[in-house]
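Apart from one protein chain that is not included, each protein chain of the complex appears where it belongs.
The letters A and B name the chains in turn, as written, and every chain counts its residues from 1.
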Amino acid sequence: MNSAPHPLTLHEDRLFAAEPTQRAIARRLYAQVSGLPIISPHGHTDPSWFAGNAPFANATELLLVPDHYVFRMLYSQGIPLDALGIPRRDGSRADVDPREAWRVFASHFHLFRGTPSSMWLNHVFHDVFGLRVRLDASTADQYFDHINAALQTPDFRPRALFERFNIELIATTESPLDPLEHHAAIRESGWGGRVITAYRPDAVVDPEHEQFPDALRQFGELTGEDVYNWDGYLRAHRQRRAFFAAAGATSTDHGHPTAATANLSPAEARRLFDTVVRGEATAAQAELFRAQVLTEMAAMSLDDGLVMQLHPGCFRNHNLGLFEHFGRDKGADIPLRTEYVHALKPLLDRFGNEPGFQLILFTLDESTYSRELAPLAGHYPSLLLGPAWWFHDAPEGMWRFREQTLASGGFYNTVGFNDDTRAFLSIPARHDVARRIDCAVLAKLVSEHRMEEDEAAELAVELAYRLPKKAYRL
Amino acid sequence: MNSAPHPLTLHEDRLFAAEPTQRAIARRLYAQVSGLPIISPHGHTDPSWFAGNAPFANATELLLVPDHYVFRMLYSQGIPLDALGIPRRDGSRADVDPREAWRVFASHFHLFRGTPSSMWLNHVFHDVFGLRVRLDASTADQYFDHINAALQTPDFRPRALFERFNIELIATTESPLDPLEHHAAIRESGWGGRVITAYRPDAVVDPEHEQFPDALRQFGELTGEDVYNWDGYLRAHRQRRAFFAAAGATSTDHGHPTAATANLSPAEARRLFDTVVRGEATAAQAELFRAQVLTEMAAMSLDDGLVMQLHPGCFRNHNLGLFEHFGRDKGADIPLRTEYVHALKPLLDRFGNEPGFQLILFTLDESTYSRELAPLAGHYPSLLLGPAWWFHDAPEGMWRFREQTLASGGFYNTVGFNDDTRAFLSIPARHDVARRIDCAVLAKLVSEHRMEEDEAAELAVELAYRLPKKAYRL
Partner (left out) sequence: MNSAPHPLTLHEDRLFAAEPTQRAIARRLYAQVSGLPIISPHGHTDPSWFAGNAPFANATELLLVPDHYVFRMLYSQGIPLDALGIPRRDGSRADVDPREAWRVFASHFHLFRGTPSSMWLNHVFHDVFGLRVRLDASTADQYFDHINAALQTPDFRPRALFERFNIELIATTESPLDPLEHHAAIRESGWGGRVITAYRPDAVVDPEHEQFPDALRQFGELTGEDVYNWDGYLRAHRQRRAFFAAAGATSTDHGHPTAATANLSPAEARRLFDTVVRGEATAAQAELFRAQVLTEMAAMSLDDGLVMQLHPGCFRNHNLGLFEHFGRDKGADIPLRTEYVHALKPLLDRFGNEPGFQLILFTLDESTYSRELAPLAGHYPSLLLGPAWWFHDAPEGMWRFREQTLASGGFYNTVGFNDDTRAFLSIPARHDVARRIDCAVLAKLVSEHRMEEDEAAELAVELAYRLPKKAYRL
């Protein structure tokens, strides 16, 4: 291409309605929240970044390889994962020059037009790296060199970025088997950044997880409990939850195929567990076991105060061939229809009215927003709604979340934003999108005289800052 | 709080788009319908109010205690129902001063920001009671005293409000066991207000209703029919329907867990009924029985001309603990996924093309609007669509209803608005919201040159006044 590169701009009014009255209100609301510290109560950044504070490797390793939003879209348009240098299941990688991989990405960046990835990435390019031309084939090398050079400077080390991003707190997510040594190192380092963990026990809860037998064995070794015995298994959970809480955790997180919960008698639960540990559980028994463990986790939450998160409804690793060659988490996770009303009843029958219990619900099935989730959260004191999740973490998805939960759930049964990301550099961009959309939603309500602007201003701060701290007990 | 109370205003352009072209059109359309009489063809006001015309007790008893929209939201944020003086299952009530309950409500009124309850209540406060400050903790007593004083004056008696609200007709909803003495008293009183009933036979139709055995017994006593015999049972329905029609009813209403209908042979129906009356029906048989009775009701509608309404898809009394202590209808009803295409086919196979038959369908599952309901209503001459119902009776829900039913169903297969409420004072507010949203929807269509303004003006009047009268045969 011979033409001059296109300028890259971040418009100060982006994501606000074009209509001047709404835009003016949105601007005023946003001015109250744009500078608030970031609360990131649920996500997947790597705590070793903040413990070790080593520089990030290069643009490709930092921005392309770990971001399944990005490489899934490239893959959908025929680009092999090997061309991007994505690690294979066996740990090997195609012999691809990171610069070449970056060029492939750059020359296909138009595929992301209109998607949240393009917004997040352009925000990172513009605000974190100070780039002022648009990414395309003609600017690929300029980008690659510029970003790599920046990453070698002290200002782009993880802790410096954490501070520059004005992050008040970030939660990572770990398995019960994790020794949490990075979190300990961070605490002991004297650095002021608050990086906490969250208890995500799926590997020792899901009999259908390929790592379950190994994970269960390690769970026993780590805790010294007889985890092949139902009571010992529960004690092991209590022990690790206490360890996580001592390391700052205020929440647990559960990624199940469905939202099913169960309320078995102890004798039934014991029999079911015996079947599970013998490796003889049918699919239905595996489902019932996960369901029962959710209810047990709720019981433990009542004791230790950890807030519970449920992220159900994803068919993981749907692409058989890709899974065989590249393994888990390669952008082939597909949402499923999800039911909550019957599924949650066993758990809610026991704990739904308990003052100390808090369960934050997420969904990938937007048809449940107005039909199930908002009516549930607008009634049960124990239930709150997590924000638009994953495939729906986008301006349109956030609008749908608000417009479909507002009538029955209101604003105060929601918990503000989760970035839920391992893409550390995009965290300010993601929170900024969420704050802008909430301000845009509120501005529409004010402009249509459904609330006064002082009420909207108060809500904008609640949604951006206070509600997440309250919901996650931070 | 020391700060001056916030002013309470009702903006004349509320719920209209901020965009000036659309707003101007919406204003002109609304001017044609804002003064039209209210047709309320389906709702739950108490006919004894209009028969006895006694003053309402106080603000708490009138506006808080009966409104499950209000106390469910308060409950979801941790406020015990006892703190609000909600009656318990056994009829007892916590010893709560109504003024104290009102203060709890007032100090949590911010929870309703953006919800329809806040719009309806502010409309009542402003227009019915003439209040000009916003409700919050600082104004709670002022509100309580002002409202109570007003309720003692003649202008706030039920009949005076009925007239002030410009209600042309209101339908209440009664069980077949109801003697309809209040409706008779109203008719005999010489008062001109038209208060009719509707036939809602759920208690004698649903074998899983806890009152079914008792209700069935009373049904027999009242009608003199042998209601433990299928033919006698059907004759009893015909007799009570005739009694209701004589008392002004033009419709029946059916609140079933699903939309299932059936078309059994008389012999099969008789056998099923025998199982039901012996109390031996399984869940599937109970479902089949309800399904068959719907089809029988349709057959009777063909004879007596009563329009049929179907309100399916709610999991009633989902909260076990709350149900045990406080009983039914305490804000713990949660919508369920609902299927119509297979479910209605047995009934439609028999009566779907009958010129005299009219079935109005409602849903709590918005995913059915564009997929099932609009295509069904846009084909079958016997089917019409009721308005956005219950959890969806809100500005966003009304927009979704129109935007998702318009292409396949058009405007003329819908029936205008139902307030469906027992909150009598909010009836003008609710109809006003519906009229404003319909005008806003039409204004958008006109502004985007999809219809001319004269067509929209005609439609605005149809939706506000003519279609409900036609659909409900009023």
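Please note the rule applied: contacts are C-beta pairs under 8 Å (C-beta built on N, C-alpha and C of every residue); 3 or more make two chains touch, one makes a residue touch a chain.
Every value quoted in this text rests on a predicted model; they were computed, and no experiment measured them.
Student: Which of these touches the unseen chain: A:R132, A:R271 or A:H318?
Tutor: A:H318
Student: Sort through A:G85, A:G248, A:G397 or A:G416 and give me the one touching the missing partner chain.
Tutor: Candidates A:G85, A:G248, A:G397 or A:G416; residue touching the omitted chain: A:G397.
Student: Which of A:P37, A:G114 or A:P179 sits in contact with the chain that's absent?
Tutor: Residue touching the chain left out of view: A:G114.
Student: If you put the missing chain back, which residues of chain A would it touch?
Tutor: Touching the chain left out of view, chain A contributes residues 6, 10-11, 13-19, 72-73, 75-78, 110-116, 118-119, 134, 315, 318-322, 331-337, 364-367, 391-397.
Student: Contacts of chain B with the missing chain: which residues?
Tutor: Within chain B, the residues that touch the unshown chain are 19, 21-22, 339, 341-342, 345, 348-349, 352-353, 355, 367, 370-372, 374-381, 383, 403-404, 406-413, 444-445, 447-452, 454-455, 458-459.
Assume only the chains that are shown with their structure count from here on.
Student: Averaged over CA atoms, how far is the centre of chain A from the centre of chain B? Could you give it in whole Å?
Tutor: 40
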